[in-house]
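Heads up, the thing below is written out as structure tokens.
Excluded from the complex is one protein chain; the other protein chains are retained at their positions.
Entry: chain A
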Amino acid sequence: MSKIEFDKLEVGQELPPLKTEAVTHANLVRYAGASGDFNPIHNDPDFARKTGLDGTIAHGMFVMAQIGRLCTNWADQKQIKEFGVTFKAMTKPGQKLTCTGKVKRKKEENGEKLLVVAVEAADDSGEVKASGELVVVC
């Protein structure tokens, strides 16, 4: 997380990827407590099945937090101007995530030098769980 320099980066450049261990129920219980999101589809398998799911699923925000770690491992957090994702598929316990990013655009706007980075999290089969954009001010 050193300061990102505009002139040293090119479109297409990739961020160092971040890989997680397999997501466990314990991770999700802990995340529920830390975040305050106690929706039982994330911590109660019987409840989750009653709503038509196969079992519990990870909080989307747990997945976004992993992409967030990818971003702050790379850039100084003070440089982050925007960070957004769309959730594409459910993450289930037992799955490992790989978070990746690639510089998509360089632009100057209102006197600010901005880097737009495409980011995503996918499991080992390549299924994309969440993808979005990070905007960094240089």
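We adopt the following convention: a residue touches a chain if its C-beta (ideal position, glycine included) is under 8 Å from a C-beta of that chain, and two chains touch if they have at least 3 such contacts; residues count from 1.
The rule we apply is simple: contacts and distances are computed from a predicted model.
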Protein that the absent chain corresponds to, by UniProt name, given "Ion-translocating oxidoreductase complex subunit A", "MaoC family dehydratase", "Acyl-CoA/acyl-ACP dehydrogenase" or "Ferredoxin reductase": "MaoC family dehydratase"
Contact partner of the left-out chain, one of A:Leu9, A:Met61, A:Ala118 or A:Cys138: A:Met61
Omitted-chain contact residue, chosen from A:Thr51, A:Asn110 or A:Ser125: A:Thr51
Options A:Leu15, A:Val85 or A:Val117, residue touching the unrepresented chain: A:Val85
Hidden partner chain, residues of chain A it touches: 1, 20, 27, 30-31, 33-41, 47, 50-52, 59-62, 64-66, 68-69, 71-73, 76-78, 80-87, 90, 132
